[in-house]
Structure formats: structure tokens, C-alpha cells
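Note that one protein chain of the assembly has been removed; the remaining protein chains are unaltered in position.
Coming up: subunit A.
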């Protein structure tokens, strides 16, 4: 109940890390969530599954590099201040 903004930031970092480690070939294609399986039909009905897959793919593409920096900072802070 006693949340602070810092715990929110930590939770966000953990969630984004979790999304970023999902491997494309080894895992997502195996369960049918790969990028090649997201080409739906035409029309304006993408559906929730396709939107989720697009979201995972874009998070992985965008956040891969900044996550390196953010994780390092977080590790250093945790080592120093507990």
C-alpha cells in the first residue's frame, strides 16, 4: 500500500525487461506469436492478438538499447543504496 514513485519505476523497468527478453525465433514463433504470423486480412479489424504482437515487437525494437543503460543505472543504484 505504501507505494512510492520509485517502486513504480522499478516495476516498469522489470516489466519492460520481461517483454524485451522474449526471443523471436526460439519462443514467439513456437507459440504462434511471431511477426510473420501477424499479417491479418485487410479491413479495420486487427484484433487483440495482432495488436499485442505488434506491441511486443515494437517494445523490443525500441527499448533494446536504452534498456542497457537503464538497467546498468538501476544495478549501480541498488548496489550502492540497497
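We adopt the following convention: contacts are C-beta pairs under 8 Å (C-beta built on N, C-alpha and C of every residue); 3 or more make two chains touch, one makes a residue touch a chain; residues count from 1.
Just so it is clear, contacts and distances are computed from a predicted model.
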Can you pick, from "SWIM-type domain-containing protein", "Presenilin", "4-hydroxy-3-methoxy-5-polyprenylbenzoate decarboxylase" or "Protein YIF1", the UniProt protein name of the chain not displayed? "Protein YIF1"
Cross-chain touch to the chain not pictured, restricted to A:48, A:65 or A:79, is A:48
Touch list for subunit A against the chain that is not drawn: 1-5, 7-8, 44-46, 48, 51-52, 55
